[in-house]
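Partial complex: the chains shown occupy the same locations as in the complete assembly.
Labels A, B and C are assigned to the chains in the order they are written; within every chain, residues are numbered from 1.
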């Protein structure tokens, strides 16, 4: 396929290389032109503007740092929207806002072009080794059309329906999950350290018990399903344990703001009559705060 | 070994059974006596009080629901402390407070007895299948003495030093990690659902990308080590992404209190000059709040 | 009246002096005996133990620093409960926990004595100048009996029913209100300062607009009443303004955790269909979290 590739940073460069390696004809653009040289040596052509990379392409893939860069490349002068042929598709892999994704969806539709949102999970090493996990959302026919490119980039794909911005919501949610786990770990390490537990020992416990176990997966399944009775572990015991963690934190003088938040949510659950449900009823509480119907 | 076993609930009963199965001589006690019958049929003797179960034991293992039950069994009338022979060891596997663990440490020491704190990770099925992960903290000689029992209960063991309450801190921290992940998932599912993403699709992403991958393990390692430069993913990008998640939440009318907390911490990091460090600098921020020295 | 007075700290000493000045016969006790000398010169007798101060008293007033001190003075050896005559009343003005207040209520009732909880608002200067505001809760007859003492201590009195611990709840809530206002001010000053506004100018605005105006009083009335329609200022405008404050905070790099919390609550209100109610519907949200019936 004739592919334009916009953005050759730590992630974009290995992705473009993998498209070349899969036999596609690739024309690349990067704001700092020198970064295009290695790809040129591997057979890519180099464009002077995003528009030039899009002009003859069947598909343009973009991988840029933020909303400002993505907006400029797509909607700015000599941008993708102004140049891409009717019927061709823009695959946007950047981690951008839902709002910008919706604006791009509309701009491409207005121009008779396709738009598939396809952000990825994985670090530069994963991009290099075709180990990314790709999300894809957009009109079914368009997703089908770009599928060979998406499968050339990673180890797997989850399709998220016809609305492109859905993939952005999920990508942002994924980064939110990582940050949440880091915050939880950060507070737990601080508590452990100040209580006299070696960081290495705590890390050993985390690796042995949690890291690759089915624990988190099982709880994710429980929350997705929304069934909270019978309780495997009762919400009021969750309240008890997180309160004990906070008391340990007070004794050791370690603030645990995430634990405080959990305590408030567990206590809300108990106050609202959910004390004997499973502690995964945190999911139902989040739904209620959001004005969603209870599933259980 | 001659072992007293106190508490035959969902966790305690299979644990006691596994000690019997490993060839130990077990005398059990439970508040509701009828629960002792199955074990009696498997060869256990049944005591009328915790003290009776402790009187001739080399080791007493207790597995009770909360501080009140654990305190009554150990320190109440006809309790463990009053009956256990000098030199014998009490292994406390209950999830109890750090404060009670410290009181029990002292009470046993005053009575010339040993005390090892040994809470476990795992659900009743894991207890049944000897798949628990055991934490152990206490004087080295005492831990050595009870090691055959601990290894009969689970698939592995992490030792956490000579101070028994360290194991309680780590057990409470572990439950805190689970609850944190559940809260993060709960908010993410609510955001996804109200944005039109199927819960099953989001669950698929979680399983494919996060659940058994080394991601969380790698971040745990980064936080334990405390090295935040060079950045793999800059803290200011973490701020960007969690802010975008909050904006998506506002547009879809989904409150994300954990994301708000993360945003405040990332913004604190940026304000304090850490914007270009790795986003795992959340760990350093937690240390600073706790008055600990920076490691980096 | 014959009055025992327990605790001569910054608050207790001027309170005891005012009771002397009102013509009562006062016998004082303080852990550090030297603090009793000035009162002795003004006519007080000095006891060696709390029990001695209580032995012949009609009423004992205690004003101590925390739960530990209050518990020791009342329930310890040579304490108030063991010595106070049947029918006499203990007036507890210390800021103590609800739980301890309930234990003291029971202990005095068991001993045939009365117990009135009477914590006060005001700093040492207010105690000196009889400007304290006194809360009083306890059986009606007992409150009547000690009323002459309570009115000798301050400028006014609010009665809070027959359950002594109600006064402790209200006292703790009052300190919580002060701390909340301080936190809000702290964040606002940081935002103002980092945005280039002089602290003195911001203070001037606070004094001119908020400090002694009826604003807070009016909102307190609105929340107490629970009527949220028609809206004076719509909750969705509250969401708008606190979001703008957070955006200003991000631009100036000032974390505003209390504003984040408010945003989540306002957004919950909007998600649950309260966007057009008055922003004082924060009160209804707090009731719902607590499992209380809606008032509106």
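Before moving on, here are some points about what is shown:
Convention: a contact is a pair of C-beta atoms (placed from the backbone, for glycine too) under 8 Å apart; a residue touches a chain by one contact, two chains touch by 3 or more.
Predicted model, so just to flag it, every value in this text is computed and none were measured.
What's in place is 3 chains of the same protein, and the file's complete complex has 4 copies in all.
Just so it is clear, only the chains that are shown with their structure count from here on.
Chain B has the Cα centre that lies closest to the mean of all protein Cα atoms in view. Chain centres here are Cα averages; for chain B and chain C they lie 38 Å apart. Distance from the chain A centre to the chain C centre is 48 Å, each centre being the mean of its Cα atoms. Averaged C-alpha coordinates put the centre of chain A at 29 Å from the centre of chain B. Touching of two or more other chains is recorded for residues 268, 271 of chain C.
Per the touch definition, chain B reaches chain A in the complex via residues 66, 95-99, 121, 123, 133, 135, 156, 158-161, 163, 165-166, 168-170, 172-217, 219-221, 223-224, 232-233, 237-238, 240-242, 244-245, 247-248, 251-259, 261-262, 265-266, 279-280, 282-283, 285-287, 289-292. If you check the complex, the residues on chain B that touch chain C are 243, 249-250, 253-257, 260-261, 263-265, 267-268, 270-271.
For chain A in complex with chain C, the touching residues are 268, 271-273, 288-291.
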